[in-house]
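One structure, as structure tokens, below. Some questions next.
A single protein chain has been omitted; all remaining protein chains appear in their positions.
Chain IDs A and B follow the sequence of writing; residue 1 opens each chain.
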Amino acid sequence: MFAAAAAGLLATLALLLARAVLGPTVFDRLLAANATGTVAVLLLAVFGFLTGRPDFLDLALVYAMLNVVGTIAVLKFFRYGSLAE
Amino acid sequence: MRLAALAAALFAFWLLLSGIFTPFLVLSGLAAAVGVAALAWRMEVVDREGHPIHLMPGALAYWPWLVKEIVKSGWQVARIVLDPRLPISPTLVRFSPSQSTVVGLVTHANSITLTPGTLTIEAEREAFLVHALTRGGAAGLAGSEMDRRVTRLEGGP
Partner (left out) sequence: MSAALGFASWALLVAGAGACLVGALGTLRMPDFYTRAHAASLVDTLGAGFVLLGLALQAGWGLVAAKLALVGLLIFFTSPAAAHALARAALGRGLQPLLFGEDAPSKR
């Protein structure tokens, strides 16, 4: 059943990637990238259970924290043209 | 009190990440937690806004209701997405929230965004600008049950 969930999440990633490629605005791409981050966190967690290695959860935690910072950083860059503000 | 709660939360976070309970690691974790709490105290960020533990009892009552709402509206949005006709009627609505504290306003705005089908675009003290996926979702926003519950949570009027 972990395999089924992982397959579903992988298909989700493919669809989100399609949206990120299609655009059309930069915000659509960012939205897809942000959702991709969430799905990556879930996929890491599920993968940890799939392979019986709960250590993957730590990676998921780090991804969850970085995801937000990444989105906000890119947004700031588009708003002000630089990251130093 | 607030400082002790912050140190305890940091210590719990350390234990969670380490997962190894040897005396040395637990003690150094305790030292690090107390140290960071002291730094936060010196920076004067441990106040009613930065670490609102006085809201915890209310929040514990509010969150289950919020989860119920999220599941309910999530189900609606999922049905809209799967509907071949895609029956959306996107609407912008502006209304004034009834919260008085910043934490209350943020909780309200975040709750709106967290519920699928509604998205807070601007959150000011005077007015929220909310984008809703359907007209029905937009109509129920001003003076909603969520609004009342968050106001009760922050201990307002």
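Keep this in mind: a contact is a pair of C-beta atoms (placed from the backbone, for glycine too) under 8 Å apart; a residue touches a chain by one contact, two chains touch by 3 or more.
These numbers were taken from a predicted model, which means no experiment stands behind them.
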{"item": "Partners of the unshown chain among those that are drawn", "value": "A, B"}
{"item": "Sole contact to the chain not displayed, among B:Ile70, B:Val103 or B:Ala142", "value": "B:Ile70"}
{"item": "Where the unshown chain meets chain B, residue by residue", "value": "13, 16, 19, 67, 70-71, 74, 77-78, 81-82, 86, 88-92, 109-111, 113-123, 129, 131, 133, 135"}
{"item": "Residues from chain A at the interface with the omitted partner, ascending", "value": "1-2, 4-5, 7-9, 11-13, 15-16, 18-19, 22, 24-25, 27-28, 30-32, 34-35, 38-39, 41-42, 45-46, 49, 54, 57-58, 60-61, 64-65, 67-68, 71-72, 75, 78-79"}
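Following the convention adopted for this analysis, only the chains that are shown with their structure count from here on.
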{"item": "Approximate Å spacing (C-alpha centroids) for the pair chain A, chain B", "value": "21"}
